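Yeah, one chain of the complex is gone here, protein chain that is, but the others are all in their spots.
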Amino acid sequence: MELLSALSLGELALSFSRVPLFPVFDLSYFIVSILYLKYEPEMRLHYVPRAGLELLGSRDPLASASQSAGITGAVELSRRHPIASWLCAMLHCFGSYILADLLLGEPLIDYFSNNSSILLASAVWYLIFFCPLDLFYKCVCFLPVKLIFVAMKEVVRVRKIAVGIHHAHHHYHHGWFVMIATGWVKGSGVALMSNFEQLLRGVWKPETNEILHMSFPTKASLYGAILFTLQQTRWLPVSKASLIFIFTMFMVSCKVFLTATHSHSSPFDALEGYICPVLFGSACGGDHHHDNHGGSHGGGGPGAQHSAMPAKSKEELSEGSRKKKTKKAD
Amino acid sequence: MELLSALSLGELALSFSRVPLFPVFDLSYFIVSILYLKYEPEMRLHYVPRAGLELLGSRDPLASASQSAGITGAVELSRRHPIASWLCAMLHCFGSYILADLLLGEPLIDYFSNNSSILLASAVWYLIFFCPLDLFYKCVCFLPVKLIFVAMKEVVRVRKIAVGIHHAHHHYHHGWFVMIATGWVKGSGVALMSNFEQLLRGVWKPETNEILHMSFPTKASLYGAILFTLQQTRWLPVSKASLIFIFTMFMVSCKVFLTATHSHSSPFDALEGYICPVLFGSACGGDHHHDNHGGSHGGGGPGAQHSAMPAKSKEELSEGSRKKKTKKAD
Partner (left out) sequence: MELLSALSLGELALSFSRVPLFPVFDLSYFIVSILYLKYEPEMRLHYVPRAGLELLGSRDPLASASQSAGITGAVELSRRHPIASWLCAMLHCFGSYILADLLLGEPLIDYFSNNSSILLASAVWYLIFFCPLDLFYKCVCFLPVKLIFVAMKEVVRVRKIAVGIHHAHHHYHHGWFVMIATGWVKGSGVALMSNFEQLLRGVWKPETNEILHMSFPTKASLYGAILFTLQQTRWLPVSKASLIFIFTMFMVSCKVFLTATHSHSSPFDALEGYICPVLFGSACGGDHHHDNHGGSHGGGGPGAQHSAMPAKSKEELSEGSRKKKTKKAD
């Protein structure tokens, strides 16, 4: 009986690992990725409004410049600069391929020869940003629908990690670090180059990046890449299909739970809370609160949090300029 | 008679497409490119002096730092940091090759093995920046002379686009997007990496880039790359020689006209005014005023414009005209 269940689990894993990704799963990947792009909060420049100026009744010239230039959000960007918006969308969809190609010395633009993928992603981008009445966006944002897409995106992510490590192993048979790095960038995608993706939209936030404030998918991709590398080099005695299946189940359940509860706590927190103090001293764990506020893209994380605080305290100074200030803080 | 003229036109186009570029046309390309580098306005940092500090009688520490450090212009840079200036000049001359090599996974430094081109460009750089009495600069800036060089630069640009697409087609037979991207970067050159070219000189303007505010040559290169891609894949039923000839004529006449009249309006404005509202909503066209102030390198465009105005309005601050100021800042 147990043998039978084991057999059927192995077979399930094997057939699961052979499901083709292209039309349906890739579509979900594109939808969720571009949704995140549209979610991005107001894309102001990295200049935090300064209290001193506020008190003097003047407004920050650069902040207002950026407002009048209209770079106030992804929607605004897509209206005014469709090409920049489209490029950002492509980075969100194919960033992992670009980064992996960069690491492995292949043409950066290699993946863009898959016309059908590019056209599919472009269609998703167009529908999400320009669909009349925002109909498409509202449909895919409906939580049950979105959860399905999120789950399917994780399937693609895990498969990408596995393929990336297989590919790196092909080039560097004993290159452990190469395999881990390739798997990591294949899993994390655009997050690891978020600084430069933002720069494309005229946003520059040098004080944070995905490596300083890792989001759950980035961290999970790193751990996943280590696991798959162990499997690839035969240190982990499981078949690749099983590992794909198990890790996909883990990622899907975590990500769906996190998305459903709008939570930012990471399942690795407990583990890291034990390991980090032993390895790196005690401060490591203390950052997780900052870390998780950043959301999937580490965007407004600690910066927004801290910049909000002085603004708040200053409100008590001059009651009159409250509205102006909160507007600016956004 | 008509047949004859058609024949002779075809022959003219063919012989035109076979004119070797190296010594003369390339020289013009280098001269105009490095002229643009010398034209670059005051290379101050992107910190706009702040009114609050101004009122207190103090100057912005960073602004004065950049001034006393002497990074106030390309000439100053060439005097103090000749190597940085030379590297910038090389990027201006060969940026298109570097970007195309990056995209296609070839050595970034590949083109630098053409010693004669590098030496020619270096000689032009030296003459433009260090010629006694600024004689060379004054000669090539004389409008009729400059117009000839500008025209010849466009000949090189169009040829580069065609060659780039041919090269990309060789690698990716059905890679439409790869071909367009390669042609675009070959045509646009350093403009697409202007942020990083500026960084080399200690200047950082993250709030703008060439993709957000496309100049005429960048836009024309994009459209040209689409046309040449259509030709390469046999969707456009003209010979490559004819397309090169026609597109060169278009680019030469546009660029010469724009340079002669110091105008920044783009011949694509009308076309985009029709298409953008249909495809992307109405806001798209409204940005062209900002766009065009940026000039060929999108450099000081909206930033300079906006930063200049609040500085002006600061003089009125003591009179308590707050609202006027905020309006002006917009």
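Lettered A and B in written order, each chain numbered from 1.
We adopt the following convention: a residue touches a chain if its C-beta (ideal position, glycine included) is under 8 Å from a C-beta of that chain, and two chains touch if they have at least 3 such contacts.
Here the structure is a predicted model, which is why all the values come from computation and not from measurement.
Q: Taking the entire complex into account, which one of A:142, A:235, A:257 or A:280 touches the absent chain?
A: Of the listed residues, the one touching the omitted chain is A:280.
Q: Quick one: which of A:103, A:238 or A:254 touches the chain that's been left out?
A: Reading the full complex, the residue touching the unseen chain is A:103.
Q: Among B:19, B:109, B:123 or B:279, exactly one should touch the missing chain; which is it?
A: B:109
Q: Of B:9, B:199, B:260 or B:275, which sits in contact with the chain we cannot see?
A: The missing chain is touched by B:199.
Q: Tell me, which residues in chain A touch the chain that this view leaves out?
A: That gives, for chain A, the contact residues 48, 50-52, 55, 102-105, 171-172, 174-178, 181-182, 195, 206-209, 211-212, 214, 222, 276, 279-284, 286-287, 290, 302-303, 305-307, 309-311, 314.
Q: If the missing chain were put back, which residues of chain B would it touch?
A: So the residues of chain B touching the missing chain come out as 45-46, 50, 52-53, 55-62, 64-66, 68-71, 76, 78-84, 87, 101, 105-110, 112-113, 115, 118, 130, 199-204.
Just so we're on the same page, only the chains that are shown with their structure count from here on.
Q: Which integer distance in Å separates the CA centroid of chain A from that of chain B?
A: Each chain's C-alpha centroid was found; their separation is 33 Å.
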